[in-house]
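Quick one: the structure is below, questions incoming.
Just one protein chain is left out here, and the rest sit where they should.
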Amino acid sequence: MNKVSVRQLYFFLACIAPVGKLVVMPVRLSAKAGNDLWIPTLLLYLLQAAAVFCVLLLGKRRKSLYELLCERIGSVCAKIVHLLIVCFLLFCALIPLLEQKLFVQAVFYDTLPSIVAFAPFFLFSAYLCSKPLGSEGRAFDLLAPISVVGLVGVLLLSVSNADYGAVLPLFASGAKGIFGAVAGACSWFFDPVLLLLFLGKFEYGKGTAYKGALFYLAGGAAVIFFLITFYGIFEGTAINQLFAFTKTSKYYSAITVLGRVDYLFIFALSLVMTFYTALPLHCAVESCLQAFGRKKYLPTILSVGFNLIFLIFDGLLDYHFGDVLGVVGKLFWIFPLFTLLLPPLLLPSRRSHEGA
Amino acid sequence: MKICGSLKKDVEAFKKVLPAEDILTFDFVSEKGLSFTAIFADPITDKELLGEQVIRPLLHYEGKACAQDVGEKITSPEKRTETDLTKLAEEVLAGNPVLFFEGMDEGIIVGTKKVFVRAIAEPTTDVALKGPREGFIEDIKINTSLVRRRLKSPDLRIEFLKVGRRSQTYVALCYLAGISLENVVKEARQKLKEIDIDIVPDSSYLTHFLSSRPYSLLKQIGTTEKPDIFCAKIAEGRVGILVDGSPIALTAPYLIVEDFQSSEDYFVPSYRATFTRLLRLLALIVAIYLPAFYIAGQLFKLQLFPVRLLLTIAGSIRDIPFSPSLEMLLVLFVLEVLNEASIRMPKYVGMALSVVGALVLGETAVSAGFVSTPAIIIIAFSGIGLYAVPNLLEQTSVLRLVMLLAAGSVGTYGIILATGFVLFYLVTAENFSTPVLAPFSPLIPKDLRDSLVKYDVGSLRTRPASIGSKNKRRLRHE
Partner (left out) sequence: MKARKLLRTIPMKLYALLLIVVLFSFFSNDFGLVDIQKTAIILAAGIDKSEEGFMLTAQIAVPKGTDRSQGGTSSVDVTTTGVTVSDCVSSIFGETGWVPKLVFCDLIVLGEEAASEDVIGYLNYFLRSEYMNDSCKLAVCEGKAEALIASKSALADVSSIAILNLFSDAAAKSGKVLAKTLKDFAVDYYGVSKSSYLPYIRMMEQRGSSQTGNGGSGSSDAGGEEGEIRPEVVYSAETTALFADGKMAAVLPPDETFAYSLLKGNVESGIFTAQDGEKPVTLSVLSNSGSIALDMKGAPKVKLKIGVIARLCCRGTTAPMEDVSNDNVPEAVLENAEELLKENTRKLWQTAKESGCDLFELKKALYRSSPKKYDEWKEFLLDKAEPEIVTDVRSSK
């Protein structure tokens, strides 16, 4: 149960990870980079794919992250790094959680609901986190086709309304806009760190690392295509379109006759997003368990504890999503620190390190 | 307690072990003066056979008091000797008479029990338009013979175990040696041996002990009433369990996808089988989710309905005194009551009841303004839809209620979260080291050929990898 197959990881990289990037990130990108919104995304995806490559390559050693860290820096330092990773993962979870909350309030209700409407998510998340991380792999097997159906459905209903010429002229936002957007969108890119916690749970096969990076880029291509479609539909008004993936398909002509059939696809993607949102918390629990051992009630206690903290955050930060985005935006450098630096640092093996 | 060889003492001792009044003795003496006593349970022993095959030949017995000689004189094909009185008593209780005779320290057990069996008939819960119509009955011997007839392989192993401290029910563990994985057989045998219960009235009692999560909402052991399905499952590498007194056979490991398959799927063209399997899935999804989305749409998200439909619904529920969720719960409650009552009621009353339920209750409830027409239509459709997969009825009706409660409390998001819960619960569920959601999760592409889609039998060359088997090849291909 606590093992995953590489196929399940590919599914995660290609089909599940992209879904978390279709909610608020497109708006953030269009606010910073306008019609160039796809360029920073491409840059981020290329960098992250390299990090994914490194992480999967680490899988060759068939050791968990904790074991790898212990090998390099000793158990005490490894525990400290694990604690830092836990803090990072909890920080990562903040934006997806809050954006999902706003998404739920806007998309699943006709009028603004009570703030407790989102609370059941934490119940679900706590249940998820209390199970071994490896069981997520099996969930990826189920979620991948759901995600593909959802995304293809949304895109099929959207493309006819998009003016793809809207992405012209290229580089209109200039280097400042593009790099500003890269910094602004960093907080949605933490997938390699999530993968780190799966180390030791999968069997490395021939070309796993390359394939993983390619699958991640394939997911990125889907995100970029969505972003271009999104901008092609909304152009200058894109910055007002929060919860992007719920907006693009509703202009399809048949919807006036059939009703909101696009909700089928939106709900499918929402289901996938629910799992993806809980994943950083699940990885945080796993990180603690790797560092401090799998004691009997520890997974339950940690999962309940983390989710309780976020439930309280959820209540406190109810109307402060903009502020949270601002704070996370200022601390954007933390994301590349963990996602881009940590995996390559772990790559050189002890022997080669000593040899050097 | 052992037999001593003195007929009088042995019979007295036996009477002490088995003092029941319906345990009768019949004393007779052979022409040469050898005394015999046959002890049998009156209602369950075939006395005619006893007379024909045991007493009549022994009346003319001229040999010595030797068990082998006496046994040879008995014409019944089923006979054996036993020295332990307790074991002999068990046989008498099973309907097999025991024969004692003077000077012999062994009792002869004769297999002349009276078999009360109903005729082999088509099971009402698993009807197929095409394909075999035989169904298991309550007699384990007939059931094993039905299995043997279909699997004339020397590899077919049928291990008999006794379960139930008081009932001493025979349980047959069936598997194909060389195909079923040893660990699965071992686990099943172990679990059956470890059962410590007083009686086993039906095979369903065993499912609790065979499941790794006994309190799970999810089904973990497969069930069937048809020998053809039972044999097909055994041939795929599963173990089968037959219980004396129960027409329902158990199979393990269980995969959810099994319940979407019908025996008929294998006797119709593959495209038709695929279509019907997908139809079953769709019907089930609609049956579970339709009432929930209807409620969520009315309460939280009107946009789930096209505007014209919304206005129709709004018009229908205008004068209904209950909230939409309560109304739906009420109609669902009535449906479940009707369902339950119509199953239990005698047939002639059941017919009247369904008419009363469908026409009188429904029509008058709508006219009186208690419930709305859409609510009745939706629950009626949902009620029918669940029967598309009858083997999952218990689970799916609970799921429908869960979805309804989630929708009525939190709305569409509640439905999505509940779905997430159920999905994650399913992917983490395992029994006999087999994930119940295989071959979808974990994904086993080869096994998808006989899952919700059905390939032609020529394409199903290997046994399902989801279950695992020692011999993988099913079809030898030129």
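Letters A and B mark the chains in the order given here, with residues in each chain numbered from 1 onward.
Simple rule for what comes next: a contact is a pair of C-beta atoms (placed from the backbone, for glycine too) under 8 Å apart; a residue touches a chain by one contact, two chains touch by 3 or more.
Being a predicted model, the structure only gives us computed values, none of them experimental.
Per the touch definition above, the residue from A:Phe234, A:Phe267 or A:Phe306 contacting the chain not shown is A:Phe234. From the options A:Leu46, A:Ala172, A:Ile312 or A:Val327, the residue with contact to the chain not on display is A:Ala172.
One of B:Thr81, B:Thr223, B:Ser270 or B:Gln298 touches the chain omitted from the figure, and that residue is B:Gln298. The set of chain A residues touching the chain not shown comprises 106, 109-114, 116-117, 123, 165-166, 168-169, 172, 233-237, 240, 242-243, 250-251, 253, 255-256, 297. For chain B, the residues in touch with the chain missing from this view are 298-300, 302-303, 307-308, 310-319, 323-326, 329, 366, 372-373, 405-406, 408-411.
The rule is simple: only the chains that are shown with their structure count from here on.
Chain A and chain B have CA centres that are 45 Å apart. Put simply, chain A touches chain B in their complex at residues 1, 5, 7-8, 104, 108-110, 113, 117-118, 120-121, 123-124, 127-128, 131, 135, 137-139, 141-142, 257-260, 263, 267, 270-271, 274-275. Residues 300-307, 309, 410-414, 416-417, 419-421, 423-424, 427-428, 430, 435, 437, 440-443 of chain B are the ones touching chain A in the complex.
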